[in-house]
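Complex shown without one protein chain; remaining protein chains in place.
The letters A and B name the chains in turn, as written, and every chain counts its residues from 1.
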Amino acid sequence: MTVQQVVFIIISAFTLLSAVIVVTDRNLFRSAIALMASFLGVAGLYILLDAGFLAVAQIIVYIGAISILIIFAIMMTRRMMQTVESPFNPRPISGAIAAVGVCALLIFIAVSTWPDVEAANVSDIVLRGSVSQMGLFLVSPDAYVIPFEVASVLLLAALIGAVAIARPEKDS
Amino acid sequence: MSFDVIDFLESLFKLTVADYLRQVFGVPEWIIDVVQIFILATFLLLNVLILIWLERKLISRFQDRIGPNRVGGRYGLLQSVADALKMLTKEFITPSGADRIAYNLAPFIIVVSALLMWAVIPFAPGVVGTDLNVGLFYILAVSSISVVALLLAGWGSNNKYALLGAFRSVAQLVSYEVPMVLALLIPIMLAGSMSLQRIVYAQEVWYILVVPLSAIIFLISALAELGRTPFDLLEAESEIVAGYHIEYSGMKWGMFMMSEFINAFFMSALFTTIYLGGWRGPGAVEYPLLGLVYFSIKTFLILFVLIWIRGTFPRVRIDQLLNFNWKFLVPITLVLIMAVALIVKLLPDDVSSWVLAAVLFMANLAIGLGALEIFRRSAHRQRQAVEAARNPGTAPVAGTSPEAHSAPASAH
Partner (left out) sequence: MLSDWQFILLFSVIALVFPGAPILIAQLINPKKPNPIKQSTYECGVETVGDTWIQFKVQYYIFALVFVVFDVEAVFLFPIAAAFNQLALFAVMEIILFVVILLVALGYVWRKGALEWF
């Protein structure tokens, strides 16, 4: 059992435990904090996969921005200090069918493709996680520049939509 | 090789102790890492005591008084030690209804994140905790984690003032993270890497002379991130009584104070690393100890500037704070990024770094002054609009009019 395996087991256990807390806790704020913890665990998994940049981007965007947005949204729509939210789904049968269906799908995908997965033909530079290589890919015309520009348009659309919905009324 | 005192002292002087120990004793890497971490963290914690004393003395001198002068001799040198001892003996008053995990976790997370940022700062050539290739990005991630600690503290206290204070703090921190992140893009563009050691190596000309506007924007956003004056409305006793750490007492409150000072020291260190050339100086490469000395001097200089700013400026209101950020700092930073990118690519590749520095300096100056001019004109127009609304009969005279000058100072 190498050190890396032990670390992997600890991080995975942490992530899964937090995910369970997110879904089952009665207090919405505590669920949000557990969500942040699970994001942290995922970042740890990215580090184990040698994707340092992605791990740090995960922390900055998911923990530092999106979780805070979620907490603010919870604050706006619930009285946070009161805790009673039933953790159980009011429709257990359809929930169970959906859960079993998704589980079966995931198992099918994992089992059917796993033995055939081979290391993709990525160039050595990318495998070593060079950030400047990623930067080059993002702006070179025969790589990812179109998705890059479309991403900015997507962000523009998101901002316009959100402001249209959440704009404070002028008389408040 | 056997242990030799002279060689050991020499390695101490050359700051290559780790290599020496590895050669002589075959010490495994992780033990050396552990020792390094302990030395660094202990130094930082003890440094907080010095910083508190320094700040109190300097602020008092700025305010024309003496400051601590009783404990520990004429200069009150042991004042912080006395304060720390006092804090140790205070009772932990946990408010009723507080969420035990969140309430107790918050001081830990905030200090750990303050310490973690130091893992990537280069203190001297070859002396850095770990030179991550995403060093600067990592620092931003860790400061995002400290924001989470704030929320935990605010919510865990079961106190609506704490919660409100925590949310306002988060709004301020999160807003000013944008210009800080964007301003940091410019040294990365110039140096071609996010790794801090490489940024220091790339600074033949200190970046504060090349892109001064970026340095100023970074300094202002760092002040807001640290929650220092002029952006410290969240600690203002008269407003929200102490914000997110109302319900903390004794050493747990001490943790919040400690993290604030460690962060202030860290921002100074980061500023010197990125804009003042870090450990660079005459003779730093041959004698790494000199590099450490230069680094310390520059960091304390910037810390002095931070304390000086605290003693000089009044506090801003929260709407002024947020307006200043989103309507002035963010647009000017984005424009600066585009301008720097364009200029660096338009100049031929083999131009000397001094010429590049001069051209960029001019461009920075132009953008900064241009932005200030636009800001001034729009503020003038707003003042005139307020004046016209107040006195509908008087048409404002073009140019300066006496009414415009006596417009209420709170017009924003």
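Throughout what follows, a contact is a pair of C-beta atoms (placed from the backbone, for glycine too) under 8 Å apart; a residue touches a chain by one contact, two chains touch by 3 or more.
Keep in mind that this is a model prediction, so the values were computed, not measured.
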Sole residue of B:Glu225, B:Glu247 or B:Glu387 that reaches the chain not shown, by the stated touch rule: B:Glu247
Options A:Val7, A:Ala96 or A:Ile109, residue touching the unrepresented chain: A:Val7
Among B:Leu12, B:Ala341 or B:Leu365, residue touching the chain not depicted: B:Ala341
Residues belonging to subunit B that touch the chain removed from view: 29-30, 33-34, 37-38, 41-42, 45, 87-97, 107-108, 111-112, 115-116, 119, 129-133, 137-138, 158-161, 163-164, 167, 170-171, 174-175, 177-178, 181-182, 185-186, 188-190, 192-194, 241, 246-247, 250-252, 254-255, 258, 318-319, 322-323, 326-327, 330-331, 334-335, 337-338, 341-342, 344-346
Residues in subunit A touching the chain absent from view: 4, 7, 47-48, 50, 52-53, 57, 60-61, 64-66, 68-69, 72-73, 75-76, 79-82, 128-129, 131-136, 138-141, 145, 148-149, 151-153, 155-156, 158-160, 162-163, 166-168, 170, 172
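The rule is short, and it goes like this: only the chains that are shown with their structure count from here on.
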Length of the line joining the C-alpha centres of subunit A and subunit B, rounded to whole Å: 29
Interfacial residue positions of subunit A with respect to subunit B in the complex: 29-30, 33, 36, 52-53, 56-57, 59-60, 63-65, 67-68, 71-72, 75, 80-81, 129-132
Residue ranges of subunit B in contact with subunit A within the complex: 99, 102, 132-134, 137-138, 140-141, 144-145, 147-148, 151-152, 155, 158, 160, 163, 167, 170, 174, 177, 192-194
